[in-house]
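Sharing a structure here in structure tokens format.
Note that this complex is displayed minus one protein chain, with the remaining chains in position.
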Amino acid sequence: MAMVENLPSAQTERPIGFGRLKRKEDARFIRGKGTYLDDVRLPGMLYGAILRSPYAHARILSIDTSKALAAPNVAAVVTAKDLEMLGLAWMPTISYDTQAVLAGDKVRFQGQEVAFVIATDEYSANDALQLIDVEYEPLPAIVNARKALDPDAPLIRDDKVGQRDNLASPTWEAGDQAAADRVFAEADTVVTRDIIYPRCHPAPLETCGMIADFNPETGQLDIYNGNQAPHAHRTVYAHVAGLPEHMIRIMCQDIGGGFGNKVPIYPGYVCAIAGSIVAGVPVKWVENRTENLTSTGFARDYIMRSEICAKNGKITGLRVDVIADHGAFDSTAQPTKFPAGFFHIVCGSYDLEASHVKVKAVYTNKAPGGVAYRCSFRITEAVYLVERMVDALALEMKVDPIELRMSSFIAPEQFPYQTTTGWTYDSGNYAETMRVAMDIAGYEGLRREQAEKRARGELMGIGVSFFTEGVGAGPRKHMDILGLAMNDGADLRVHPSGKAVVSISAQTQGQGHETTFAQIVAEELGIPPEDVEVRHGDTDRSPYGLGTYGSRSTPVSGAAVAVVSRKVRDKARLIAATMLETRPEDLAWEKGRWYVKGDPEKGAMIEEIALRAYSGDPMPAELEGGLDAQVIYDPPNLTYPYGAYIAVVDIDPDTAHVTVRRFIAVDDCGVRINPMIVDGQIHGGLAEGIGIALMEVITFDEEGNCLNSSFMDYLIPTALECPEFELGETVTPCPHHPLGAKGVGESPNVGSPPAIVNAIIDALYETHGVDHIDMPCTPARVWAAMQGRAEPPQ
Amino acid sequence: MQTPASFEYERATSVEGAIASLQRLGFGARIIAGGHSLLPMMKLRLANPEHLIDINDLKELSYIREEGDEIAIGALTRHVDLLKSDLLAERFPLFRDAENVIADPVVRNRGTIGGSLCQADAAEDLSAVCSAVKAHVVIRGTGGERVVGMEDFHIGPYTTAVGEGEMLTEIRLSLRPGGGSAHEKVERRAGDWAIAAASAAVWIEDGRIADVGVALSAVGPTTIHLSRAEELLRGKAPSEELFAQAGEIAAADCSPSADGRGPIDYKRHLAGVLTTRALLRAAARALPQEARS
Partner (left out) sequence: MNVSISINGAKVSREIEPRQLLVHFIRETPDLTGTHWGCDTSNCGACVVQMDGEPVKSCTILAAMCEGHEIRTVESLEVDGRLDPVQMGFHERHALQCGFCTPGMLMTARALLDENPDPTDVEIRTAISGAICRCTGYVNIVSAVRWAAEYEAAARLEA
């Protein structure tokens, strides 16, 4: 039975190129034949399990592993002391900080890794954890980021030489403070708000894990690992483990969701590698869900204070001051020059006169992280902030929130548009997209319905958000991660048969790359997508690149594939000219074929050209044999997808339970390679937005105990919480992308939470005077707001 | 995944056999039926029984039947069967109300009413349901059977009247004319435990509330039985105003704790709102029946 074949489909149309092509990768998944990390079994494999700290902050006085070592089926118990001998007790993070692999002196967050057990099976490894005795001396914990820099705050990172406080990275600024102050002084309306984007978690359905397989005879380290940036990881492991890079192979097969959770390198990975190197057999470590929620990269946790102002009915200025809670180690992932990620896109979709942004990152006794969960490097935080502030301003000015946005949008003729914080937006027709959303929603009708319901004591809200985000990082002159350029490669080889293989740097975790990238080749070369194999996920068989996150697959890898396909097409032209005994400039292209301009019957199909390229027949003088090309694509800029979202909510006036009745999303992500896949990406992100707005949160008590450490308390929306999403589109091509595409994976997560929160306030402002509420808008929190007692979470 | 500690396992082939094993093995032995309360606790190492006695083969304990002026429910009856039962839906519609919001449909294929009642989590919907309809439960031990009313069944958090060497076998509901019932619940998300839930059952004769049962889930250390509200309601004609007063008593007489689901004041408020709503719906369901009889 073929694993990767085109499945029979009820739909007869199968586009060669862009279009609603059904997915090639479905074949194995619908049969339960995917290969996820935990599905991989290797001969002689051992299982790891991690002992984690119950305390948020404590000195380690002693660790007694003797009982665990004596337990049945236990091969080894590793602690920081053992790792120190290998130089692996600490590892570098993507933010140029260090993170403990196993805690030696202190534990700094509840759930921190303390010991690593290796046993013959998972059950025995878990049993052995119970037999390790650790003596702790608890210390006071910092759980409130606002208190992290108090003079009497306990020092968390006393491991860092010269660290005297809990500042994780110096204050980062963007915009122009003096200009902003002037604009605010001249404004006729100013509104101030304290807005929190609480800590939440990407929680992909498949948890993180790794199999490390070190061969002591050959010195080869094979790694099986679901991660979103395999090449970057390999470079780090080579550096950290002192192994030559060409002797490390990372294989990401199928990944059960990433959403940014599978970008960082986790201590469990280093433990598995160390375990395998020492034991000489494969070691598998797969975390459980509690570990995932309490120790892997969380998202958000931004405490923001902001002011927005307007003059003559138009938004003119924005000031934002942020405390960013990074947890106990600074392990956020973002380009080096932008320690707050792209947060300074907070100037939004508006033609502001001035803005100023300040972000300060602090350490707390919580799990490390912050940049994750489809955030586009903090753009989720930025858009949430600006869209909430615009609504707050609309309330104060007593104008319709859409009207205020329309009067302040960047106009189409202003593109490319330089924002007050240094971004150059590529293209946009914002008002048009907003109007499409209003049409789909039936906005006027909704306002009438709201008025009628209000008269009857029923609470209904309509909330809007409009976002511009920046994805596809990024140009090498502007950005790098850990010194690595954020460029992606593409290798395309057309076989003598005319079928092709394209190898890419991007790493799918469900985005459909095996289909969409084949469609790009199909669009450019006319080879049917089922005849184009997309190869990725194996560092030995794919070009160097920085992977998939920040919605960069289409903008960067997609561009690379388009460019490499055109290179092949150009080569094919030269070969066709030789075959047809004419000059290259006399040939024209129709999909799949070069033909003579004056004589269209006379032509050469791509399959014929490919065969010719490998045959012994004459080739153009300037070309070598074969039909292939390689590209490393350096994007000239980010791309800037945007969208208009409208949420309709109903709130039970007595129980304060919120239902999202309708959600309208109109996205402009430029040209869409596969509209079916684009729609699917948007559906998924909207569901996550509902989760964040209404129920997802990671909270701690005063002692730093995590209160949301399982799916009983970290609540994710089910099918009953999600409405039938209503999608629309506008298409404003990206002027600098070879396909005009912009990318879309994170847009729905960026745009939806503010729309929902704006809707809730819209439902409650007139009747209850609620002008702000922080997420998650659980029934309890909404009720408190209705009583005039809304409090920010923890 | 987190995994349970080791234990010995046996399959009971009869109720007597299960009881004999419980008696023989003592404190470290637990019955397992659906297992959807016990196994998660065992995986998290919050429960570590040394012996599990699997009673899933005891099909004779799975039934819903009318026996004279009672409905008898076997302790092993699964949630899904309680949900589907037209007999229960007609005579005690609060069961279907509750089952629609207990856990999720897949869990409901395994969990049992006996398991839910014996788990005695204060947030168990069925505990409030059985309390409101004034159920009696049958407990069997080596010494024979005894019948316990719901008011004596839930003793404290996770603690019931079922003693060592004993097993819950049946739940009995009295059939009386003019009855109506309802269960109301608010949760943060489908399938979640209640933030608060209220069960109400009324029996109406000659336009007056002849008898009433009201109980709350998730707003106390165990199921809250609202006897003061019942006293208020008995003998009176149903009205919105009366039920609102009962709601106020509910809000005052429960003792919720603050947790991730909500703070104390919100839970009290909810207890009141849901009590009123449950009574209104119960009365609306009772009146046509009363008119018919």
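Quick notes on this structure:
Just so it is clear, A and B label the chains in written order, and each chain counts residues from 1 on its own.
Here, contacts are C-beta pairs under 8 Å (C-beta built on N, C-alpha and C of every residue); 3 or more make two chains touch, one makes a residue touch a chain.
Model, not experiment: these values are computed from the prediction.
Checked against the hidden chain, the listed residues A:Pro412, A:Pro584 or A:Gly680 yield one contact partner: A:Gly680. Touching the missing chain, out of A:Thr93, A:Thr207 or A:Ser505, is residue A:Thr207. If you put the missing chain back, the residues of subunit A touching it would be 1, 7-11, 22-23, 25-26, 28-36, 38-39, 122-123, 203-207, 254-257, 259, 288-290, 509-512, 676-677, 679-688, 710-712, 716, 718-720, 722, 724-725.
Subunit B meets the missing chain through residues 1-9, 11, 32, 35-36, 39-40, 42-44, 52, 54, 56-57, 80, 103-107, 109-110, 190-191.
The rule is simple: only the chains that are shown with their structure count from here on.
Subunit A and subunit B have Cα centroids separated by 44 Å.
Put simply, subunit B touches subunit A in their complex at residues 1-3, 5-6, 44-45, 104, 186, 188-193, 195, 260-263, 266, 269-270, 273-274. In the complex of the two chains, the subunit A residues touching subunit B come out as 122-123, 126-127, 130, 288-290, 654-657, 694-695, 699, 707-708, 710, 712-713, 715-718, 720-721, 778-780, 783-784.
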